[in-house]
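For this depiction, one protein chain was excluded, whereas all remaining protein chains were kept in their positions.
Moving on, here comes chain A:
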Amino acid sequence: MNWTTPGKLRAKGIIGMNRRNIHYIGRYNDRRLYPLVDDKLQTKLLAQRYNITTPALIGTVSTQFGVKHMRRILDGHSGFVIKPAKGSGGKGILVIECIEGGHYIKPSGTHLTLPDVERHVSNILSGLYSLGGSPDVALVEGLIDFDESFSAYTHEGVPDIRVIVFKGYPVMAMMRLSTAASDGKANLHQGAVGVGIDIASGQAIRGVQFDRARHDHPDTGHELASLHIDNWRTLLELAASCYEMTALGYLGTDMVLDRQHGPMLLELNARPGLAIQMANGEGLRNRLDLIEQQANGAAPAQRVDFAQHHFARRSELVSTGEATA
């Protein structure tokens, strides 16, 4: 049987779409605040004001006329990322690792020419990747120099860390590892591996791919049990402070770990998905209920303390050695 019962899901504290929409998003997220997170440029500017680290902004292109000046913007940068400000689900993101002899080289090794890059920017501006096809702005960001320690856990893409922040408390976290199946993208439904991360320690708890438990990365074969995020505490505080920044009560924060700059905020999401429950093997319900009982006004550091104290979990992952033993 591929079906479970509502009773079992309730016992696990799983929340469904309807409850998420009505009870959390509808109640805690003021719709007029959505543009802050739906537009990555606004998020970035806001984050800079709140001293939250984000990838360096090289420049923006907002008119088709400006596309001609791409070369000038890119001058002096060896690698960069072009993304639509209002894109969703990682659509329209172009990563150029290095420029060699007038050729722009993607992580996959594909060579692009300057007109190729310009056409991509032009497509972004005409709204090809934005929600509802509205005209958009292209952001050019510095390349994330992601932490070497994760290279064994990913295929092409940058692994990012999603932390659900409820009323400023980090409630649940997962790392999304791109795979060959997901074509380098970090979307779980496309086949990326989701790894639940213990809020207390930054240690991997559990891995899933296509909703089934996994103990290693499908492409690199590396065990997930040894996955541990350094600077975990800093990352959580960064995520928690996004609450003050946006005033959104139920927030998904996407972070990356940069080798030089440490944890960085990639983007925010006012309607974070529910797959994080699968990656953690646990429902959000109990944690969210506990946070709802807390008084408002605690500082980010206090909130992180509270979350780390209450949401500690033991890893379910076993290293291959133990598993075969």
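Just so it is clear, a residue touches a chain if its C-beta (ideal position, glycine included) is under 8 Å from a C-beta of that chain, and two chains touch if they have at least 3 such contacts; residues count from 1.
As a convention for this text, contacts and distances are computed from a predicted model.
Asks: Could you check which of "Gonadoliberin III", "LLM class flavin-dependent oxidoreductase", "ABC transporter permease" or "Heme exporter protein B" matches the UniProt name for the chain that's left out?
Replies: "Gonadoliberin III"
Asks: For the chain left off this view, which of A:Glu100, A:Asp211 or A:Glu244 is in contact with it?
Replies: Touching the chain that is not displayed is residue A:Asp211.
Asks: Out of A:Cys242, A:Met278 or A:Ile291, which is the one that touches the chain we can't see?
Replies: Candidates A:Cys242, A:Met278 or A:Ile291; residue touching the omitted chain: A:Met278.
Asks: Write the list of chain A residues that the hidden chain touches.
Replies: 2-6, 8-9, 11-12, 14, 16-19, 22-23, 27, 89, 91, 119, 123, 126-128, 133, 190, 208, 211-213, 277-278, 281-283, 316
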